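Structure below; questions to follow.
The complex appears here without one of its protein chains, the remainder shown in place.
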Amino acid sequence: MRSLVRTNEFTLAVIAALGFAALAVATDFNLLTAGTLDAFLRFLALPIVIGLAQMVVLAVGQMNLSVGVLTGFCAVASGWLMIDAGLPAPVAVLAALALGATVGLVNGLLVIFTRINGFIVTLATMTILEGLRYGVNGTGTYQGYSPGLREFGQASLAGVPVVFLLAVAIAVAVALFFRRTVPGRHLLASGGNPFAARLSGISNDRALVLAHTLSGLLAGFAAVIVVAAFGSVNASIGDDLLLPSFAAPIIGGVALAGGMISVTGTVLAAFLVRLVDVSQSQFDINRRWVDLIIGAVVLGAVLLGQFRDKLSGGQR
Amino acid sequence: TKKSDTTDTEAGGREPAQVKVALVPGGSHPYFQPWKDAGAAAKSELSLGDVTFNETAGWDQTKQNDVLKSLAAQGYNAFGVFGVSPDNINSTFEDLKRQGFAVGSLASCPAGANKADFCLSTDVEVAAYKGAKAAIDAMGGQGNLVHLTGNKVDSNTQRRIKGVEKAVAETGGKVVLVQSVTDIDKDLQSAQKAVADLLAAKGRQIQAIVNTAYNPAVASAEGVRQSKLPIKVIAIDDDPAVLDGLRGGSVAATVLQNPVGQARVGSYALMKLSGGCTISEPGVTIDSGSFVVTRDNLDGYEADRTATTEALRKKFDGDLLKCN
Amino acid sequence: MSIVLSAENLVKTFPGVRALDEATLTLTAGSVHALLGENGAGKSTLIKILTGVYRPDGGLLRLPGPDGELRTVQLGNPQDAQRAGIGVVHQERNLIPTFTVAENICLQHLPRRAGLLDRAALRVEARRCLDLLDLDLDPDLPVSRLSVAQMQLVEIAKALSADSTVLLLDEPTASLTNDEADRLYGIVRRLSERGHATVLVSHKLEEVFAVADTVTVLRDGRSVAEAEPLADHTREQIVDLMVGRAYQQVHLAERTVDADTEPALALDHVATTAGHHDVSLVVRPGEIVGLYGLVGAGRSELAKALLGLDRITAGEVRVHGRPARIRDVGDALHRHRIGYVTENRKEEGLFLDQTVARNTAVTVWRKLARLGLVRDRAERSLVDEYADRLGIRLASPDQHAGQLSGGNQQKVSLAKWLAADCDVLIIDEPTVGIDVRTKAAFHELIAGLAARGMAILLISSDLPEMVTLADRIAVMREFAIVGELDNDHDYDRMSQSVIRFIHDGQGVVA
Partner (left out) sequence: MKTETAPAAPPAAEARPPTRVLPVWANPRLGLLIVVAALVVLFSSLTPAFLDPRLTLAPLQADISVYVVVGLAQLAVLSLGHMNMAVGRMAALSTFAMGLVYDRLGVPLLVGLLVGLAVGAGIGALAGLLIAKTGVNSFVVTLALDFGLLGLVTILYTWATGGVSFAVQPSGLSALRFDTFADYCMGDVCGPRIPLVVPIAVAAALGVGLLFRHARLGREILMTGSNTVAAELSGIPTHRRIVAAHAVSGLLAALAGFLLAANNGAFSANIGESFLLPSFLAPVLGGTLLAGGAVSVLGTALGATLTQVIYKGLNLLQFSLEELKLYIGLVLLAALSLDRLRAVIAERRAVSTS
């Protein structure tokens, strides 16, 4: 119990719960009305998945700067498949996932074959993907595609948006992968101490490729969420996802150096950021002040975590 | 000792075939897409040396400056520019004019005095006013209105806000501007999120939304349609997505601007200036026109626009350009 | 007896260094084979070739096939070695800090069921390996929470988990207590009775003679004795082989300490946030005071508290008679001229990715700098001087510290504190992983420092070393000093008294 209280996840959960309660009270419980809650959770799905997409590469001590743009590219490409190529929605969805995973695979292969820093490789592929994303439909917007897919995006189960459930399911799957599967453990081992992992017969190269591929696949899932839930896509999708993709896992307690992940932390951090977002529209706060507030909240959260560490450290 | 500035030259004396026009938007945006065809048309119509369209600036003033320098290095000598940053673009204009190029500010005017030869642009305040008027009409003259727009720290956005406020003020309190949401035009997803949050927080109190930026327009049309709330959406421009909304009913009206006219008349004026004409009133600002389109006049608006474009050209020939 | 592994004429070159130069090792079933050599002789390199970490530049590796015939093999990676039945404990710690004990032990072959990790099986298997070592550790504990010694034991458990026929142990006892080491050697003997072969690398020759039956000696990457029975050699002969030169006595500098001299460092009933209480100790100029205790007794922590890394909550610290409040190491070094040579050179002592020159000069840049700029010449000559004095084997002062062999790294870690020219030096476990010749050299050096008036607080778990060097020995147990003895340099008597203090936990402060 004590050890649970000391975790970063616990701090985040407390802050998130307090923040949510405070906002609910401050909005005269408007936050808890079906419509508001629905919008809250629907737009939480994307930051969760994109945060996880970044987290899986952070796990091996790499970064993927292309997650955001890749999400946009997959989304626009599936729009193209449905509208310009006239293919049915399931094909477009599968294609988005496959495309994401393939680009991730290419990222991983480039990293291991060129031995260039993953940061630079993904920066380069991000630029390439920007071109491709624009190349699909220029500045045009796809909308009015598959009603079934959009209905799926709008659907709710017991008042909870299906896309949010999808994001949670993905988070559970990712957690399970890292916790319970052998490739997942190998991946983390490789991130925690590559040399030791190699001495234990784990292929670091395979771990790198796997992490990047998974990251791409998750970006593909993010694209599916975008296409389904938001009803229209164009080449600007993904531009504002890069920083949130880092913010969620890192605030959530994931180490940049690799070897340590936290799915719960990532989800909670995404929740926190979304909370600030929503309070902005509820109270009509100037966006610039929101930026200031997000900055303060993030710093506050980590400082609190630090304070907690100090406290528990002192008890030793 | 410093050498005298011998590099400063005046535009002039170029035959049309020597005039190479560069149309440079601030970045990729549906609004500018008509420039491409209009520029090509101007080239053949006016027998210009060349007309190019370069949208690689990516909404970054530094990059746009770079693009302009590269174009100059390739021999382009007349520039129609949408300045990324209205507050900074004047120094770029001065830079280009120092090198003896004709420069027109297209689709947006610099903040403060215009240092380009002329500015041919939608009067954004008027356009926003018209949009707000259309919204007030659509909501039946009373209720709550929301304004969605782009980058707050941009003088054009400030003018748009002013235009909307003016229209609201004229209702004498019957219409209330509940909120002006800014900074949501950077990408579609932020616009979608902002619209969803807005509708969740205040959807039931709102009767109309007026958009003065593209991504919010697309997002609010779709968002309102999905929420099934009885909110009238006033969009901007005539991108296929907006026209579809107009036909489908999710958009009540849209405010069109005149990018074609800007590119064609702009190229024409740049050619004339390069050929030795001068502008009678340096830095003059000309409204390129804005039009409210509803489902009823969907078919006729193109003719209005062509007429306006023709009138613009006449205006240049008549009293703006001094040629000898 | 059947040969289970044969390495012939192995050659391995690193940029600028020939680590192995035709080294040969032959291993027979059921033997415990000592692999000896000075620091940097190439022992670890050889082990890494046998486990597929490095590929040799030349030479042959032969292992018995299913029919028992020796066959030339290529070990491309560590997995190949595992499959060939070779288990290993490397000299460096190679655990995944965020993983549990159980996972680290079974990392090479994580058990799965229905595609998922089988945590129950994992725990059972880990328990089995821990039991082999009589180790009572929770398999679900993250490794990052273990002490250095416990980590070492986990590594050994990991090597045992593979059920290997060949076990390679590179300095397995460097951070173990004698009891733990004895337990390990018990297992090694049991394994060899069952026909397993073990290679043991150690600088503790007493252990080697107690456990091993055959020996290979490496000198400068070349084998100078190949699989000879250890019984044929005396300790002195082995050392001669390693060093390549006739055996000589070493003289420790003569010292006399006047008990009236003002102590250079005095602790008066000190308590710390780390948990120490009532610690009193004096060290006079020219004196070596030993601080003995079992691993975890709190000796290193005391040193760190003195340096300001933990707070002192009660009592007084005096330096040259004046009460001192030391805020950090910079303070200790520059204001009070106290230095601390850490026991943990990899994490706390060295900058592995920096040059040896920088590693050595880091404490004296203040002195070497003019107008804030460090003079490279001065730095260079300083490094040359200490490389010379300590016999550090360098390809060049611009070599990274991480490329040095363990013993040479230890020397660099000491060199920077010698360069700093302190009055008081706290030296923590100076000779862990150090070869005999260097160890003697270290002893001579430390005695020499004291003879020139330095006050030395020597922390060591190596009792013979203590008895050799110290003037007085203070014994620490559970963060308190439980006794202090004048050293009469008689090992048996001293060890008995010390052990009594430790076990009884009480003693009179002499």
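All chains are identified by letter, namely A, B and C, in their written order; residue positions are counted from 1 within each chain.
Following the convention adopted for this analysis, a contact is a pair of C-beta atoms (placed from the backbone, for glycine too) under 8 Å apart; a residue touches a chain by one contact, two chains touch by 3 or more.
Here the structure is a predicted model, which is why all the values come from computation and not from measurement.
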Completion exercise
Only these shown chains touch the missing one, namely A, B, C
Handout entry: Candidate in contact with the missing chain, chosen from A:A13, A:L87 or A:V290
Key = A:V290
Exercise for the section: Could you tell me which of B:G13, B:G75 or B:G140 touches the chain that is not displayed? Expected result: B:G75
Problem - Contact residue for the chain not shown (choose from C:L95, C:A149, C:A440 or C:V498) - result: C:A440
Problem - Touching residues on chain A - with respect to the absent chain - result: 65, 110, 114-117, 119-121, 123-132, 134-135, 243, 246-247, 250-251, 256, 288-296, 298-299, 302-303, 305-306
Practice task
Name every residue on chain B in touch with the hidden partner chain.
Solution key: 1-3, 7, 28, 52, 54-56, 60-63, 65-67, 69-70, 72-75, 85, 87-88, 91-92, 94-95, 98, 111-112, 152-155, 158
Problem - Absent chain, residues of chain C that touch it - result: 13-17, 239-240, 243, 245, 247-256, 307, 309, 328-330, 332-334, 340, 342, 347-354, 358, 362-363, 365-366, 369, 372-374, 376, 387-388, 391-396, 398-399, 416, 420, 436-441, 443-445, 468, 489
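As a working rule, only the chains that are shown with their structure count from here on.
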Handout entry: Category of the chain touch graph - line, ring, star, complete, other
Key = line
Completion exercise
By C-alpha centres, the chain nearest the middle of everything shown is A
Practice task
Average the CA atoms of each chain to get its centre, and name the chain whose centre is farthest from that of chain C.
Solution key: B
Exercise for the section: Using mean C-alpha positions as chain centres, tell me how far chain A is from chain B in Å, no decimals. Expected result: 35
Exercise for the section: Report the inter-chain centroid distance for chain A and chain C in whole angstrom, where each centroid is the mean of the CA atoms. Expected result: 45
Fill in the blank from the handout: Residue numbers in chain A touching two or more further chains are none
Exercise for the section: Name the residues of chain C that each touch 2 or more other chains. Expected result: none
Handout entry: Touch list for chain A against partner chain B, complex
Key = 27, 30, 33, 35-36, 38-40, 42-43, 46, 134, 138-141, 143-144, 150, 154, 226, 230-241, 277-278, 280-282, 284, 286-288
Practice task
State the interface residues of chain C toward chain A in the complex, per the touch definition above.
Solution key: 51, 53, 77-79, 82, 88, 90, 93-99, 103, 107-108, 110, 112, 115-117, 119, 158
Fill in the blank from the handout: chain B contacts chain A in the complex at 28-30, 32-33, 152, 179, 181-183, 186-190, 192-194, 196-201, 203, 215, 218-219, 222-223, 225-227, 239-241, 244
